[in-house]
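Missing here is one protein chain; the remaining ones are kept as they sit in the complex.
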Amino acid sequence: MSNVLSLTTFLPILGVLLLLFIPKDSKGVLRNVTLAVTIVTFLVSLLILTGFQTNAEFQFVENVPWIAAGPFIMRYNIGIDGISLWLVILTTFIMPIAVLSTYTAVEEKVKEYMVCLLLLETGMLGAFISLDLFLFYIFWEVMLIPMYFMIGIWGGKNKIYAAVKFFIYTMVGSLLMLVALIFLYFKGMQAGITDFGLLQFFDLKLDMATQIWLFMAFAFAFAIKVPMFPLHTWLPDAHTEAPTAGSVILAAVLLKMGTYGYVRFAIPLFPEAAHKFAPFIATLAVIGIIYAALVAMVQEDVKKLVAYSSVAHLGFVMLGIFAFNTEGITGGMLQMINHGISTGALFLIVGFIYERRHTRLITDFGGLSKQMPVFATIFMIVTFSSVGLPGTNGFVGEFLILLGAFESQLRWWTIVATSGVILSAVYMLWVFQRVMFGELDNPKNQKLLDLNAREITIMVPLVVLIFFLGFYPKPFIDKMDPAIKKLVAQVRVASVNAMAIPCVDPTQMPAGVPASAMPPGHPAVNMPAGHPVVESPAAPVANPHAAK
Amino acid sequence: MENLNSYLIVSAVLFSIGTIGVLTRKNAIVMFMCIELMLNAVNLTFVAFSRYLGNLDGQIFVFFIMTVAAAEAAVGLALFISFYNNKESIDVDDANLMKW
Amino acid sequence: MFDKVWLIPLFPLIGFLINGLFGKKIKNEAVIGGIGTLMIFLSFLVSCGILMQMIGLPPEQRVFEKVLFPWIHSGNFKADMAFLVDPLSVIMLMVVTGVGSLIHLYSIGYMHGEEGFYRFFAYLNLFCMSMLLLVLGSNMLVMFIGWEGVGLCSYLLIGYYFHKKSAGDAAKKAFVMNRVGDFGFLIGLFTLYWWFGSNHNIWTINFVEIKAASHLLPFGGVVTFATLCFFVGATGKSAQIPLFTWLPDAMEGPTPVSALIHAATMVTAGVYMIGRMSFVFIKSPETMMVIAVVGAATAIFAATIGTAQNDIKRVLAYSTVSQLGFMFLAMGVGAFSAGIFHLMTHAFFKACLFLGSGSVIHAMHHALHKIHAHDDAQDMRNMGGLRKAMPITFITFLVSTIAISGIPGFSGFFSKDEILWMAFANSYHGNLNVVLWGIGAVAACFTAFYMFRLVFMTFFGECRINSKAKSYLHESPLVITIPLMVLGALAAVGGYIGMPKILGMLPNYFEHWLEPVFALANEYGSTYAHHGAHPSHAIEWGLMGLSVVIALIGIAIAFTMYVKNTELPGKFVAAFPTLHRVVYNKWYIDELYDFIFVNPCKAAGQFLWKGFDVLVIDGVVNGVANVVMGLSGIFRYVQSGYIYNYAFSMALGVVVMLGYYIFK
Partner (left out) sequence: METLFFLIITLVAIVSAILVITCKNPINSALSLIMTFFCLATYYVMLDAPFMAAVQVMVYAGAIMVLIVFTIMLLNIRIDASKKHSHKLIFGSIIGFFTLLNIAFVLMRSRAAVPTGPYSGDMIKNIGHTELIGKEMFTNFLLPFEITSILLLVAIVGAVILAKKKI
């Protein structure tokens, strides 16, 4: 039980070993074994869910030495808290669905494909559970490779371009992050930190200039992955070219790496800098929401449209996260899950019709409702979930994000962002109308078959979750709440400290707390238990040579 | 026994000849033989130094180099055969897949 | 009974699930329709029970909140799935479930033989559930579920004939315009929540709690902003200027849908919402004025368009917009209970009118179908003289028309006159009240005119339908006429529960009933109302008489133009071609919106995609790649691909490097 987290993470690798012994021609066996492996992984991950205590601490922690190379000490340090819990579950949940969706979609190199999927799963899970910066970086890169192959080998017409673009874009960001990470480590060494353990770095006091540089490097890496507005162009290409399962995983989990990175790393590590950059990032997020919505509106390719809608949704997530309050971050986390479910479902839906018609152009469709009623119903539910209709999951997240952002100092941003709600309705409904409504005049569409049992099996869990999260998100929120509260407190404490530095605006003080309760420069206010009292920021850093 | 230097000079000369051979010949097998020649030149240096310094480590090294050379010969010649099977030639100029 | 309030939305939900999931397999129309109707009727019974219980309680105990389960709790924010039962919501419950049951019943007949029969009833039940959630929601968020839920159902039902492009377009338009309103609603919600939270540490969106804390709200300022945002929400849902254009298009849906959603219930949600938060709205005189002005403007504006339409349902649609304008006028002048009263009476007579028109269309369609003609079954120019063929429909239609025109004795008179009188008498807006009254009166005149035009063109005169089809015209079956009769009766007598005091025959039960809900708002309002001389009874009698006269004038004009001198309209059109064209084309509002919003958005999308995304951003990205590739194109000459070249350079490198260390 104690190492169930490792078990979950590395079960897919065991699955890969198993796959190696299966001849490549027995495709059915390969698929079924992979499916079984992912399902088992999901079941094992449910043990994490049931064993998870609702508190703010990291749980299922495993911390053993791994690599000790000179001054660098990397540890195999993993653990899970409310923030990463649901993302892990989401990953293990999406994987069987993704595997199931490839049963007929992928006919060539099935073995390799399945190996890629399983490797990807390990990479993603590892990144979510790493509590060691270096381990995180490794998993972060591990994810990249299978995805690269999935796009590059099983992709569409322009697959090489898309794969290389995806790879290089991400790589540029992650190399910057690597540099920042090493720099951070040396800063930590000067303060007496001996390894890459994330938690120690939370207590590390950095001066503003350092924070800004490091934050910029981290934020850039994560912004590419999210992707945020000017760095998003890899996404439509990658999505359009990737096979269905690739798109689903890319949308459902991989993009969450970026936002998760902000929540887990960039913000708590460099809180003051995060506060300083909040308006900037919020601006980009809001631009992303509106921009992506406008661009999505005029797309001709359904998959590209969904890809752009992803950009808009992730813009909401970013806005919520940078509200720095419980509501906003909770909304952001929920929206990550929601986006995983609904956009994943949308990609599956696109995959279904692509498999049938081998085209994704909107103009090739029309009137499918008549021919495919079950498909139409599911598509509609998912569409409205993506639009954020109350009662579906999309609403809860979006609402909390906007509410949280409105409460914070990002009020005007929120008002602009809220108009994205209108635009999302426009583009989603428009595409729905053009694909599903109207006359069934294309003769090729008149022979289309409705969803088969396998496809319905894929969609049903997603649809159930859409409604469950929409009507009863409480269990989800409850599990993540303490961790988010802790994060908010952590960030807030830091911002109070930052008030001693003149460059930070004192109005950043959380609303609702009387000003007298928080004299500037008094750091002990609101500090959670166990959080070491930090000296005033002006105090000199600890002896740089102490670590040696 | 001659002094150390004479062996070293011989070794240097053989090594240079080997180098020239590798660089000028196109026949892969001849190139391979030249490499063997260079290895042997080095071996000679090892043995000479070993003897001069009264330390057997150098000779042990020679032993290992011979092992490596044997392995190399096996793999290298296999490569040549397979190359020849594909190209009907043993000329390194025909190994031009990397050519732009 | 109050405790069972959760049953009310539950029944339609069950109906929705049964019909939605298994309807296709059931196939039997009687079963499907029966389930749908039964479920909403059960809700009606529960609502009646609640009403009865509430009547038995003293006014101050008539508020009850039922928490079902916690919904979203995060940080300070708390929203439960909770229902609020108070006099206002009970009125709405009665209207929704009552009218809803009748329309369900009607639909069984009307939708007979349609392909997606089960789908229709599933949607209708879903709609009822959403509407009931909207009405019952004890906090803004539950209300918002209903608020968007009804928008969704409206989308689904307008797009019911999805194979028609116009239906799809109309559905989308309705949803998007509603979304514009929802945007306003959300911002309003955020503003109120944030203001209470940050200033008074009251983090709530619960109506009861906000009401309790409403004395903290300032007059104007942030409240104006919030309420204006809410009002944007209301204009979207209730089809007011500037977001009204979706409602006429929504007539693409089946007629029962138009009756239920786009006349009786959903479109009144905006009015209900203002009533629900009257204590907030009244705190902002500016917003009240905006509401009144927008309401009055919509009333007259839609009425003018209504005079020139030929599609029977479109006339009714514009009439609905216009009547909603009256309701907003009432809300804007602080006559909350009058507004809700008009909401109720309007639900009766407009539902009846729509169902009646549905009956007519049904008959027309049937007749035209028999002779395989492709004439438009909804165009009034093809109708005429139907009163003989369809007596029941005619009578109920006529009663409702009289009611909507404001002829004394019928329900519409009481409510409309109350609104006009309050617009005149309530002095929130200074001297604007006279103007508002004037506009309202003229709109009432137009209403009488176009409604009677409708009646005359449809039921009187010569039958203009294809003579072969004439013999096929006959009265609709009972399942259609029973709801018509019930609603017609309600349209006739429903007004007596809210009789103006001045008439003195019956006490104004209605206003009395809503007293506890709006007392607080009226109290706040009185703090800034101009305390001039209260208009006397004589003036009230005079105005009442005047409004009756105005209505009669409208009817008279309609009679002259469409019964006596049937060539008059043609002459009129010939005399003012431009005016007619503009009015007929709805003042070109749709085109204007296309020009201002839709086309620029599309153009912006195209530009941002093709211009910015592809050219600029990807241009930079690919540009970097191209620079790298260009450089490597130069450097690749170094890599000849010949083994000896590599060997050379390697040897050379070794020699040079060794040489450097040796000779240095």
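For clarity, chains are labelled A, B and C in written order, and residue numbers in each chain start from 1.
Convention: contacts are C-beta pairs under 8 Å (C-beta built on N, C-alpha and C of every residue); 3 or more make two chains touch, one makes a residue touch a chain.
Here the structure is a predicted model, which means the values were calculated and not measured.
Undergrad: For the full complex, can you list every visible chain touched by the one that's not shown?
TA: The omitted chain makes contact with B, C across the full complex.
Undergrad: Please identify, in ascending order, the residues of chain C that touch the omitted chain?
TA: Touch with the absent chain occurs at residues 644, 648, 651-652, 654-655, 658-659, 662-663.
Undergrad: Pick out the residues on chain B that sit against the missing chain.
TA: 1-2, 4-10, 12-27, 29-30, 32-34, 36-37, 40, 43-44, 47-48, 50-57, 59-60, 62-64, 66-75, 77-82, 84-85, 90-91, 93
Here is the rule we use: only the chains that are shown with their structure count from here on.
Undergrad: Graph shape for the chains shown, where an edge means the two chains touch. Line, ring, star, complete, or other?
TA: Contact pattern: an open line, chains touching in sequence.
Undergrad: Kindly work out which chain lies most centrally, taking the average of its C-alpha atoms as its position.
TA: Going by the distance between chain centres and the overall C-alpha centre, it is A.
Undergrad: Provide the C-alpha centroid distance between chain B and chain C, rounded to the nearest whole angstrom.
TA: Computed from C-alpha means, the inter-chain centre distance equals 91 Å.
Undergrad: From the mean C-alpha coordinate of chain A to that of chain C, what's the distance rounded to whole Å?
TA: Inter-chain centre distance comes to 38 Å.
Undergrad: Just the number, please: Cα centre separation of chain A and chain B in whole Å.
TA: 56
Undergrad: Out of chain B, which residues touch more than one other chain, so two or more?
TA: As it turns out, chain B has no residue touching two or more other chains.
Undergrad: In chain A, which residues are in touch with two or more of the other chains?
TA: In chain A, no residue touches two or more other chains.
Undergrad: Spell out the part of chain A that touches chain C in their complex, as residue ranges.
TA: Residues 165, 168-169, 230, 232-234, 236, 291, 294-299, 325-327, 330-331, 367, 369-370, 373, 384, 389-391, 395-396, 399-400, 402-404, 406-407, 411, 414-415, 418-419, 421-423, 425-426, 429-430, 433, 436-440, 471-474, 477-478, 481, 485, 488, 511-512 of chain A touch chain C in their complex.
Undergrad: How about chain C: which of its residues touch chain A in the complex?
TA: 24, 69-77, 81, 141, 144-145, 147-149, 152, 155, 159, 162-165, 167-169, 171-172, 175-176, 179-180, 182-183, 186-187, 190-191, 193-194, 197-198, 201, 601-602, 604-606, 608-609, 612-613, 617-618, 621, 625
Undergrad: What residues of chain C sit close enough to touch chain B in their complex?
TA: 636-637, 639-644, 647-648, 651
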